[in-house]
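One protein chain is absent from this view; the other protein chains keep their places.
As written, the chain order gives the labels A, B and C, with residue 1 at the start of each chain.
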Amino acid sequence: MKIGFGIIGYGYWGPNVVRNLQKLERSRVAAICDGSEKARQRAARDNPGVRLLSDAAELIASPDVDVVAVITPVWTHFELAQAALEAGKHVFVEKPFTSTVEQGQRLIELAARKRRHIMVDHTFLFTGAVRKISELLRDGTLGRLFYYDSTRVNLGLFQHDVNVLWDLAPHDLSIMAHLIGRPPQAVVATGQHHLNGHADVAYLTAYYPDNVIAHINVNWLSPVKVRTTLIGGEKKMVVWNDLEADEKVKVYDKGVDVGNGQGIYQLLVSYRSGDMWAPRVEPSEALTTELNYFLDCLERDEAPHNGGEAGLEVVRMLAAADQSLCQRGQLVEL
Amino acid sequence: MKIGFGIIGYGYWGPNVVRNLQKLERSRVAAICDGSEKARQRAARDNPGVRLLSDAAELIASPDVDVVAVITPVWTHFELAQAALEAGKHVFVEKPFTSTVEQGQRLIELAARKRRHIMVDHTFLFTGAVRKISELLRDGTLGRLFYYDSTRVNLGLFQHDVNVLWDLAPHDLSIMAHLIGRPPQAVVATGQHHLNGHADVAYLTAYYPDNVIAHINVNWLSPVKVRTTLIGGEKKMVVWNDLEADEKVKVYDKGVDVGNGQGIYQLLVSYRSGDMWAPRVEPSEALTTELNYFLDCLERDEAPHNGGEAGLEVVRMLAAADQSLCQRGQLVEL
Amino acid sequence: MKIGFGIIGYGYWGPNVVRNLQKLERSRVAAICDGSEKARQRAARDNPGVRLLSDAAELIASPDVDVVAVITPVWTHFELAQAALEAGKHVFVEKPFTSTVEQGQRLIELAARKRRHIMVDHTFLFTGAVRKISELLRDGTLGRLFYYDSTRVNLGLFQHDVNVLWDLAPHDLSIMAHLIGRPPQAVVATGQHHLNGHADVAYLTAYYPDNVIAHINVNWLSPVKVRTTLIGGEKKMVVWNDLEADEKVKVYDKGVDVGNGQGIYQLLVSYRSGDMWAPRVEPSEALTTELNYFLDCLERDEAPHNGGEAGLEVVRMLAAADQSLCQRGQLVEL
Partner (left out) sequence: MKIGFGIIGYGYWGPNVVRNLQKLERSRVAAICDGSEKARQRAARDNPGVRLLSDAAELIASPDVDVVAVITPVWTHFELAQAALEAGKHVFVEKPFTSTVEQGQRLIELAARKRRHIMVDHTFLFTGAVRKISELLRDGTLGRLFYYDSTRVNLGLFQHDVNVLWDLAPHDLSIMAHLIGRPPQAVVATGQHHLNGHADVAYLTAYYPDNVIAHINVNWLSPVKVRTTLIGGEKKMVVWNDLEADEKVKVYDKGVDVGNGQGIYQLLVSYRSGDMWAPRVEPSEALTTELNYFLDCLERDEAPHNGGEAGLEVVRMLAAADQSLCQRGQLVEL
């Protein structure tokens, strides 16, 4: 029997989740809920026959809903996810997981108590590009990791309730957690607001053990869209340009070899400059892969790797970054 | 009569200074000094007939030397410039000006006392690109400045005596001072070292009055060379890609208009998306323009805008950034 | 009352036509016909409630069908369009119009006799890019036209019934007719086949009056997708890169000025190198604009500019190119 999903929120991203769930063999969309009549009209036109609701409580209470997908603004996540878990439903929730660390912790505890699963929608982890980079790190191709440096800027969709870090940084924070595999030790964030009280330009540095450093440049006021990440390893280095149609991931056999220098100014550094290689990247839609993986987890009653804990780590970093940002770059230990 | 230059240092950059001075009508190269015999041999081959010295003191003392050009590592600048000024010579000195703020201050005082001029070689200020951007800011085309955000990364020439900030950031620091026109209030720097004790990856944020923010990303471990700066104004935004052969400067008629919102979540932001325009950028060699300007200054006995004070501001920011870097992003007020 | 469309062919392009007709206020889709059951199933899923047919004759005979849209392989166009016109329907037909010049002529005559309209789906004419370039030519910005040079290559969808010219060149041929505004005098085509009997690589030169020349490079065996057209005018030159997200059309203030030379080898040519300018290009969907224009034409009973004659000119050039190709570049006068 198909697993029934109830979708709360039919704005920008909700239709993609619905479209994928309808397409997959093991899932079906039992109901869609949105407070806006216009959104419900769109949902009706796109999905003839699906039950439409304006009250989230009604959706959560529906017996044919096994999983509640919370695709709403972040400040509503906690309450909706909590209600869904209390009602014994699994939860698929948009990133960032929650508005505060405490909310995230409470949802994790509640899910454990109710023996239900949470998946936080860190979609990028399921792209061909991130999966390929992850593979290159894990199989030793890149060697020891030196740094992760992402630029994610464009003329932004201004949000009223969050700053540019909460809007754009969760992508990189979830990817960093996935690739680096260890929690950061401390965060420094700087930035500035120009239009309303929320920062529209921000820079985040995260310090990790063993001299690994990560940096994220996010900006809602850039005239051009950039989605480029440099990943430096001891053996090889990667440039990931997510805007390229093909060749999103380029692996450079370039680097620095340090020898034994003699004398005080004699650091022997030699440069390697070899081939570049753009491995084929799986072009399938990340959201499809992610939802399929969620269905696997539900069938096997296993926690997904992008569950509550992964979501919480991102929220913890966002909260630390906010604190640092307010104090103009004050180091916040984690 | 031509102005005589004595050049100290014939490594990577010295030959360019010599070539330009030989080409200009108002200057001549009286002598070249380098401690390395190999460098002197190169100088002899490139400049038949020019006097070659191994002792800087001898060059400084030469009566046919009116200006001493100090094109040596930063830690030697103070001593050589001091000796030159003491001997009554003008000084052209490579950037960064000095190793410490105090050294810079003492050279400025000495030059004033001796009524001699110092020019710090902030070459980028004389490129067609920076001159065009400066013009667009000053004539109001860009509107109020929001941010300056530069990425300057490549597989670097490791320096033994300085970190990546001292190597790569002076370019942007001098440009920022020139474009923003006001001193920064505070600096935050983060970074990491991976090969020797010096940071090879670093990020610098500078806070300016009126919510202007600047950021510099410098990296010696990048597999690709990037020289891209975003400059956001209220009316228009600029992308300056210095690696483009043509179209280095692109001006985007893109931006955000903020209206009067009603209600709590109703910030009315509308996006403008208009033409893009790449003004023709003067292709002449920046160093030629700069040296010509120095000769003008010397003839008129006027201080250049890239004199000791401009050099000192860059050193002050580098020193502050170093201090912040050591304390993992501690805010350093200026 | 809405104008009723009957769509024949629900393969790759048909769904786009249907989606647009459903969206527009003045049109509705009365029926969709496709011989393949799989295609009909897709059509049913995408368009609940729309009548589905497997027999084109039945669709053409339907009283609620005012316009027949023929979105099928080129070798079927003539027969279907003829039947539709005979039945008193207007015709919207995929490019290329027909397989032969004679077929095109007969359809034009039939439409005239029946007082019905034909629109050939030269979609590219309705893109923001082509409309902008057309405007720049017509308002004199570019000056006298020198050449049109298009590269349209990729790893191709091999067609079984046509060669690469019939597949890819109609786009450029229709654009050339639109921009140049005069018929070509002669055509030369070269090319080669490598996999089956149809040319998969081809080059077409068209000679126009007043030294205007056009060239099209089409290729099904290119590892990269290229959609770049250079358009040279006496005053300004255009690079149109259709794969760019923004800045599809770039106008260069570059050119050559010829003066009066003295002596035999003294052609005085001077180069201009000025600004580049990327005008904002209307991003709306070309097919929507085109169908809206067709509805205008039908309402006003006016022939569209991309009617049978425009379609015939493209077919005439394709036929001439085929003839030239067979004779390895033999000039074919038109």
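By definition in this document, a residue touches a chain if its C-beta (ideal position, glycine included) is under 8 Å from a C-beta of that chain, and two chains touch if they have at least 3 such contacts.
These numbers come from a predicted model, not from an experiment.
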item: Sole contact to the chain not displayed, among C:G128, C:G191, C:P279 or C:P304; value: C:G191
item: Chain not shown: contacting residue from C:A57, C:A112 or C:L155; value: C:L155
item: Residue ranges of chain C at the interface with the undisplayed chain; value: 146-147, 149, 151, 153, 155, 158, 160-161, 186, 188, 190-196, 201, 203, 205, 207, 211-213, 215, 217, 219-224, 230, 232, 234, 237-239, 252, 254-256, 258, 264-267, 269, 271, 273, 324, 327-331
item: Touch residues of chain A, complete complex, unshown partner; value: 246-247, 253, 273-280
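The criterion applied here is as follows: only the chains that are shown with their structure count from here on.
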item: Chain whose average C-alpha position is farthest from chain A's own; value: C
item: Central chain of the complex, centres being mean CA coordinates; value: A
item: Length of the line joining the C-alpha centres of chain B and chain C, rounded to whole Å; value: 53
item: Mean-CA-position distance for chain C and chain A (Å); value: 42
item: Where chain C touches two or more other chains at once, by residue number; value: 246
